[in-house]
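Omission of a single protein chain aside, the complex is shown with its protein chains in their original locations.
The block that comes next holds chain A.
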Amino acid sequence: MLKRFFLSRTTVITLIALMLGAVLLGYFFPQRFLTPPEELAAWQLAHPGLATLWRALALDHVYTSPWFALLLLLFLMSLVFSTRQQFQLALNKMRTGGQGGACFETSSSLDEAAAAARDLGYRQVGDVAGGGLRFVRYPWGYWGNFLLHLGMVVSIASFLVILLYEKRAVVHLVEGEVHGPGNQWLQEERGLLAGSLRLPGSVRLDRVKAEYYPNDNLKQLVTDFSLIGPQGEVSSLSMQINRSRNHQGIRIFQGRSFGRAFFVTFARGPEEHREIFMLDHPRERSGASYKDFTLDWLPYKVKAKYYADAERKSIDSLTPLFALRLVDGTKVMGEVSLKPGETGRLGDYVVQLVAVERWGGIIFIDTPGMGGIFAGFFILCLGGALSYFWPPREFTAESGNGVCRISWRASRFERLYREEFDAIRQRLAARSPIPEADRVAATQRKER
C-alpha cells in the first residue's frame, strides 16, 4: 500500500511540484538568514497581510522549517521506493534481458551469428532457454538508471541529515583574542534537531595574513590560530581558503571576512568610553570600507570608514586612515579622520585612535552528511555515464527448423540505435542466400 502510494506517478509529480513551489516561496519571500533585520521589518510593514501568512507558515525560514523537512522526507521516500524498483529492473534485465524489439530470420548458422555479434562489440552473457545464445553490448549500462536514482537518494538523504543536524558557528576575533568554550558566537545556525555547537576548548586568533595581486585583488588569506585544551595544552594551526582543519570532529574553515579593528577612545570631560570598530578590508587602495554602528551611550548613529593606506598607495599598509562621522537622521553632527595614534574632535568628544589590529573570521562546523554529498556526486557521475553513453543493446540468436532467428532490442530509445540492428541484419543477410528469409517483425516496442 505504502509502496504503491509512493510509486504512484501522481504522488511523484505532486511531490516534485511541491518541491518547486517550496523553493519558489523561499525565493520570493524574504528569508531571515539571508535578509538584514531592518529590511525584514520594512517588508513586514509594507505587506501586513502577507506578513501574517509569512510568519504563520514559517515562510520566513522555508528551508529550515519542519514542513520543508517533511516534504523532503516524503520526496526521499518516493525516490527510495523508485530506486528499489530500478534495482529489481536492472537485475531482471541482466538475468533475462528485456522485452520487445525487432527480429528476423536468416540461414546463417548460430556460430556465424555469434561471430557477427562479437565483431559488433556484443558480449555473450548467457544462453536462451530452449537453445540459443544471448549477447549484450554494454551490459553494465543496465545499472545506469538505478545508479542515477541511488545518487539522488544519497544526495537528498545527506541534505536532509545536514538540514536536521548541522551545527555552524562563526566568530570574528582580533589578533590575540581568545574565544572560550561557553562564549557567544557572532552567528550560529543549527539544524532542526541539533543542539548548540560547543568547542572542546578555547581558540585564539594568532595572525591574519592577506596576500594581494598587483591589481589589489585578494590572492590568499591565511589565518594562524591556536586551540587551547581544557588543561591549557596549546596546538597551533594554520589554515587558508580551500584548506580547512579538523579538530575533534569539528571542521574549522577560514572565514570570508577579515579587516582591521580600530581601538578608539572617546572623551568628554570626565566621561570616557573605549570602543572597537571592526571593519572589512577595502577591496582596493583607492576605495574605502564602510560600516554603521550604534553605540549605547551615544544618541547618534556612527558611520565609519577606512582606507587601507592613508596615502592610497598600498592595499595593505601600517598606516590606514580611519574616519568617523556622527549622524542624526540626515544631519552630520561631526566628522573626524585619524591615523594610528592621532587625536581629533568628533562633535563634543575628543577621540583618539589608540591602536589598529587585524581581525579575521573563523567558521566552525559540525556537519554529518557531507560524505554523502561526495558519494552522491560520484554515484550520479557513474549513473549518468552508464545511462547516456552506454545504453545496453541485446542480441539473441536461436536456431530451429533450419533457420536462425535473430532478435535485437535496445534497453532505451531503441529508435536511436536502429542502425545497429540494420548492420547486424545486413551482415547476416550477406551470408544468407535467401533474402525472403529476412523478415523483419517489428514487435512491441517499449521505450524505457
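The rule we apply is simple: contacts are C-beta pairs under 8 Å (C-beta built on N, C-alpha and C of every residue); 3 or more make two chains touch, one makes a residue touch a chain; residues count from 1.
What we mean here is this: contacts and distances are computed from a predicted model.
Trainee: According to UniProt, what is the chain that's been left out of this complex called? Choose from "Cytochrome C biogenesis protein ResC", "Amino acid/amide ABC transporter membrane protein 1, HAAT family", "FAD-dependent monooxygenase" or "Raffinose/stachyose/melibiose transport system permease protein".
Mentor: Missing chain, per its UniProt entry: "Cytochrome C biogenesis protein ResC".
Trainee: Quick one: say which of A:L34, A:L53, A:L91 or A:L318 touches the chain that got left out.
Mentor: Considering all chains, including the one not shown, the answer is A:L34.
Trainee: Among A:Q99, A:N183 or A:N217, single out the residue that touches the unshown chain.
Mentor: A:N217
Trainee: For the chain left off this view, which of A:H47, A:R84, A:R190 or A:R251 is in contact with it?
Mentor: Touches the omitted chain: A:R251.
Trainee: Quickly run down the residues of chain A that touch the omitted chain.
Mentor: Counting over the whole complex, chain A touches the hidden chain at residues 9, 12-13, 16-17, 19-20, 23-24, 26-27, 31, 33-34, 63, 148, 151-152, 155, 159, 162, 168, 213, 215, 217-221, 240-242, 244, 251, 253-256, 363, 365, 367, 370, 373-374, 376-377, 380-381, 383-384, 387-388, 413, 415-416, 447.
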